[in-house]
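In this view, the complex is presented without one of its protein chains, the others remaining in place.
Up next is chain A:
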Amino acid sequence: MLAFWRIIAASFRQYSTYRVATVAGVFTNSVFGLIRASILLAAVSTAGGELRGYDALQAATYVWLGQALLAPVEAFGTREVAERVHQGDVAIDLLRPLGFLRLQYAQKLGRSAFLLLARGIPPMLVGAALTGISLPTDPVAWLLGLLAILLAVTVAFLADMLVNLAAFWIVQTRGLTVVYTAVMNLLSGFLIPIAWFPDRLIALTRATPFPAMVQTPIDVLSARVSTAEALPEIGVQALWAGILALAAWAVLQRGIRSLEVQGG
């Protein structure tokens, strides 16, 4: 367990050294937040001040929370594990006395913790200043919000890991990553709220793990759902985390097996 925390701390420190990247990220997050807020606010106002449960302030809050979560959940996917598999560096990871997924998860948590603070908070401040946002005042809602973020990060990590682990069998996984992030960005409710989807797509989307990555933490943090409603939502997140963890573990075992049998 100590190793797990040490790696989280190290990963946090590591990302805190990328200062230029952080500043650049905050800037683009804020600019795109402004663009997205303008579009969504226009849609809400065209619809007569309210669109499927979102008024202007809620729509703005939705946009800025989404911008804040973008970096910690790594909505644009990662490629590091796939590259380590392709270049054979995964051998080094397998020779560590710590499980591969635990190691990766610890690194992800450290990274996400830093990104949440450094790239999550500034766009929220920009949003608060420019469009206004509404956040919960109840400490319980905040606590649930943080839990929802942790689970969102976990679910996104595991799904992204499954895409990366395809590298054990596929020589080039870039295409897969592109398709995955396109689907994820839409179905997670990052681009537009899931409530704005056509009804059939809503039903379909609800049956996937994607809403657990973005829409759920936004709903909990923007108090669009009450505390009583938030708990089942968080339960669904936890369920997806469990299912995907099992899937990632099973795929990893097969990947390692094929590495052992076929050679790297």
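One rule holds in what follows: a contact is a pair of C-beta atoms (placed from the backbone, for glycine too) under 8 Å apart; a residue touches a chain by one contact, two chains touch by 3 or more; residues count from 1.
We adopt the following convention: contacts and distances are computed from a predicted model.
Asks: UniProt names the one chain left off this complex as which of "Ferredoxin-NADP reductase", "Cytochrome bo(3) ubiquinol oxidase subunit 3", "ATP-binding cassette domain-containing protein" or "Branched-chain amino acid transport system permease protein"?
Replies: Of the names offered in "Ferredoxin-NADP reductase", "Cytochrome bo(3) ubiquinol oxidase subunit 3", "ATP-binding cassette domain-containing protein" or "Branched-chain amino acid transport system permease protein", the one UniProt assigns to the missing chain is "ATP-binding cassette domain-containing protein".
Asks: Which of A:Gly49, A:Pro198 or A:Gly263 touches the chain that is not shown?
Replies: Among A:Gly49, A:Pro198 or A:Gly263, only A:Gly263 touches the chain that is not shown.
Asks: Of A:Leu95, A:Ala129 or A:Ala228, which sits in contact with the chain we cannot see?
Replies: A:Leu95
Asks: Under the stated touch rule, tell me which residues of chain A contact the chain that is not displayed.
Replies: 2-3, 5-7, 10, 13-14, 17-18, 88-89, 91-92, 94-99, 259-264
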